[in-house]
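Every protein chain except one is present and positioned as in the full complex.
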Amino acid sequence: MVVILKKNPNEKQLENLKNWLRSLGLELHISSGANQTVLGLVGDTSVVDIDLIKALDIVEEVKRIQEPFKNANRKFHPRDTVIEVGEMKLGGGNFQFIAGPCSVETEEQICYVAQAVKDAGAGILRGGAFKPRTSPYSFQGLGAEGIRLLLEAKAKTGLPIITEIMDLHQLEYFDDVDIIQVGARNMQNFELLKELGKTDKPILLKRGLSSTIEELLMSAEYIMAGGNEKVILCERGIRTYETFTRNTLDISAVPILKKLSHLPVIVDPSHASGISWLVEPLAMAAVAAGADGLIIEVHNDPARALSDGAQSLTPDQFDQVAKRVFQIGKAFGRKVD
Amino acid sequence: MVVILKKNPNEKQLENLKNWLRSLGLELHISSGANQTVLGLVGDTSVVDIDLIKALDIVEEVKRIQEPFKNANRKFHPRDTVIEVGEMKLGGGNFQFIAGPCSVETEEQICYVAQAVKDAGAGILRGGAFKPRTSPYSFQGLGAEGIRLLLEAKAKTGLPIITEIMDLHQLEYFDDVDIIQVGARNMQNFELLKELGKTDKPILLKRGLSSTIEELLMSAEYIMAGGNEKVILCERGIRTYETFTRNTLDISAVPILKKLSHLPVIVDPSHASGISWLVEPLAMAAVAAGADGLIIEVHNDPARALSDGAQSLTPDQFDQVAKRVFQIGKAFGRKVD
Amino acid sequence: MVVILKKNPNEKQLENLKNWLRSLGLELHISSGANQTVLGLVGDTSVVDIDLIKALDIVEEVKRIQEPFKNANRKFHPRDTVIEVGEMKLGGGNFQFIAGPCSVETEEQICYVAQAVKDAGAGILRGGAFKPRTSPYSFQGLGAEGIRLLLEAKAKTGLPIITEIMDLHQLEYFDDVDIIQVGARNMQNFELLKELGKTDKPILLKRGLSSTIEELLMSAEYIMAGGNEKVILCERGIRTYETFTRNTLDISAVPILKKLSHLPVIVDPSHASGISWLVEPLAMAAVAAGADGLIIEVHNDPARALSDGAQSLTPDQFDQVAKRVFQIGKAFGRKVD
Partner (left out) sequence: MVVILKKNPNEKQLENLKNWLRSLGLELHISSGANQTVLGLVGDTSVVDIDLIKALDIVEEVKRIQEPFKNANRKFHPRDTVIEVGEMKLGGGNFQFIAGPCSVETEEQICYVAQAVKDAGAGILRGGAFKPRTSPYSFQGLGAEGIRLLLEAKAKTGLPIITEIMDLHQLEYFDDVDIIQVGARNMQNFELLKELGKTDKPILLKRGLSSTIEELLMSAEYIMAGGNEKVILCERGIRTYETFTRNTLDISAVPILKKLSHLPVIVDPSHASGISWLVEPLAMAAVAAGADGLIIEVHNDPARALSDGAQSLTPDQFDQVAKRVFQIGKAFGRKVD
């Protein structure tokens, strides 16, 4: 961390700052010029509250050199994290498809889709039970009953299941859920993240609509700081001025996250675009950019889906996409089964 | 609501759609041309799930004419909502200053600031007890103890207090809090909003960093749909590409929210800019644009504040700003005390 | 300027860098720690090409302390620039209204509007002759004939005129134009800026749709580096994810530009919002935030305007807005006539 001081800093305040920094166990290197003084801080600066220093009268600017995350940082954990659920492996070269409907609707529906996506090669079943909807008047999901139906589908197909949690008080229903999803709108629901850090279940953490890559990693850090290192990062599109797509898939986030962190990175082309015919090209791009997996919406009858139908694939369409993705995934050296 | 169909829609699907829409109690008006058919839906369309219709194969586009919010809509409630806490009134021409430190630190600190902002004309004391911080290693607030200290300051000064809730399980500590704040990161924490809709306390709802004006009103609608109509809307800056300020104050949101809704609208120039010298000009602009109030960070010692110090005013600076704002507020016809 | 080097920089490359920086007349201050070395550069760093240094293998990060603009910088020119055209003064406390139609259509139209806005207190007449339109099939303006009509209106009313240039080859038509406007889409048309720097006419420079405040000042610097110091900066809204307004007025840009630069700053609430009923509140906010003037679209028949009608005011509406703005402008200490 480098602290650039204002011209002619107050001597006493400077002395206080230096003493405080040293009290945090940091080593100080000072460079004084005619126009500026620079303090170089050496040591574990990840625990320093950067705002505190910026706020000081005598400080012009503070610049981090080290990233502010530790547990999620590849520098300290060079080897890829591999998430395992039963026989399913994700990360470290193991590629996975997560597929299923946006919302669980009926037992018949979820079991039908589960079998179809399994047949097409998906390793994990997704389905929304608790649904975050912009309008209080929209369908809010089946809730606990939705999870029960997912477990039926799991029993029939053997696929591990993933579903979204929206609030801490729902945690009681997630005992048999294999992977817990934190949605984009809850990426900075820090109380939820802290609590999930105390569980031992894998967490799929979706990037917030307007969150930076660093903020995503800091949210992963919240979970990991609690002791749960099984975090899967998910790029799902960010909010920009472009209106053709619902969101803008930030494809660069994939190689950046892979470089900065050892955690597996997956991509959600369905939510990123909101358009079913974009799912295949974006899925291909994600694999090419290095993604460890994909999460894709599949619905037996997209035209009648209770939510987000316009972006869902039919089982047949998913089968086609999966075939092409597996083919390309192999070309890129990914283990696809 | 207007539904624009694709060319040559499947007759059977069209018939199904028409029957379903009529079953929702809507009147249909159909226009068929050589290239397109348009369905005009008349009636209460606020309960229609727009995604459901968009998802249909035969639908090209759906366009709302009515806004999707009802309780927050000025069309149905033309008169300004006035929030009252004791003798404090906000909205309907009543202007209020909410002021105080970002974080409550000590009893001495909060009582000192409370008295200072009261002397300068503030009507409500703010102070953070539960703090949402990007990093798990940053100061997380004093929690329940912070609320206890705020209540001490309330007892000494008579100022009603406002503080932020981050999760439902914290609600037990808010019994004596006058106004509950929902922060930008929780604007779409729908479970929290639903629960707050069951309380009878005024809720200060901050706009999310990348939320649209309509999404803010839909979140207000979540609270109001539960029966609590005491919602205060707060514009606090949105995330854009500009990096000079922490966020970009969307000043247009003030007159737009005032036109679309009857709810009071306040502005937070401290968080919008993140820079203390911008607080005064942005506060003035907010009053000029029609804001019903301002929420401003004031700290006895900004240079040593435990969070967000760079944007805080000293009590003396706040006193200057308040004087100018009150003067201009009167020129704009606002009741300022 | 502060150059932060990577750990263990190559000694020879470091020596080359130091020699090169010294050859630019800069003084170097070096701080070496266990983890990083920092070079502090003292002297006139505005001529240093920051990309050149960033590109070096041994460099981690470069941080400017000084702004990269000089002529536009208030630090070097503390006093407000005042633009004078005949008796019209803009800047340094002198407030001006620029008003007129988006496009010049007929002599009758422009003369009628000119007289109306003059009567309401406008000091400068605007009108588009060369029109930048997104579609090649949209009305492209009357061109040189439009300027001729503006000069007729000037002859009749005595108002100085301002109109937009889109390309260098149009410059021949601007001999009698009082102020030349550079539109948002041309803010970084550097060849045009360079050429305008050789003229002695005031230039109204509009901020690009996605330009930062610093980029706007750098474009002003292009004009000023050529010798023309008569630049008026104009905030006209930036492109964000919010779709309610056409653009998002960045009101913070006003006090920031006033602090960083001595150049006059005006605001265009018509283009920023694209909605006529937002013009008044945004105009008020602009004055309150410190703007030196406003540029507002006024059309005799907004509902039949050949371009941008939806955002134009009628002469009567403009008269009302002007009255309120002048009243508030005086309250803020601005000279309004």
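First chain written, first letter: the chains are A, B and C, and each begins at residue 1.
Everything that follows uses one rule, which is that a contact is a pair of C-beta atoms (placed from the backbone, for glycine too) under 8 Å apart; a residue touches a chain by one contact, two chains touch by 3 or more.
Since this is a predicted model, take the numbers as computed values, not measurements.
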| item | value |
| --- | --- |
| Hidden-chain contact residue, picked from the options C:74, C:185, C:201 or C:324 | C:185 |
| Contact residue for the chain not shown (choose from C:7, C:75, C:133 or C:259) | C:133 |
| Sole contact to the chain not displayed, among A:223, A:287, A:322 or A:336 | A:287 |
| Among C:57, C:87 or C:200, the residue in touch with the chain that has been omitted | C:57 |
| Omitted-chain contact residue, chosen from C:1, C:38 or C:218 | C:218 |
| Residues from chain A at the interface with the omitted partner, ascending | 210, 212-214, 238, 240-245, 248-252, 254-256, 259, 272-273, 277-278, 281-282, 284-290, 327-328, 331-332 |
| Absent-chain interface as seen on chain C, which is shown | 13, 46-47, 49, 51-52, 54-57, 68-69, 132-139, 166-170, 185-186, 188-192, 194, 208-210, 215, 218, 221-222, 225, 239, 302-310, 312 |
| Chain B residues touching the omitted chain (full complex) | 2, 4, 27, 29-36, 38, 40, 42, 60-61, 63, 65, 210, 239-241, 243 |
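Everything that follows uses one rule, which is that only the chains that are shown with their structure count from here on.
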| item | value |
| --- | --- |
| Per Cα centroids, the chain farthest from chain B | C |
| Type of chain B:chain C copy interface by residue overlap (half), same or different | same |
| Averaged-CA centre spacing for the pair chain B and chain A, given as whole angstrom | 27 |
| Inter-centroid spacing, chain C versus chain A (mean Cα positions, whole Å) | 40 |
| Where chain A touches two or more other chains, by residue | 210, 239 |
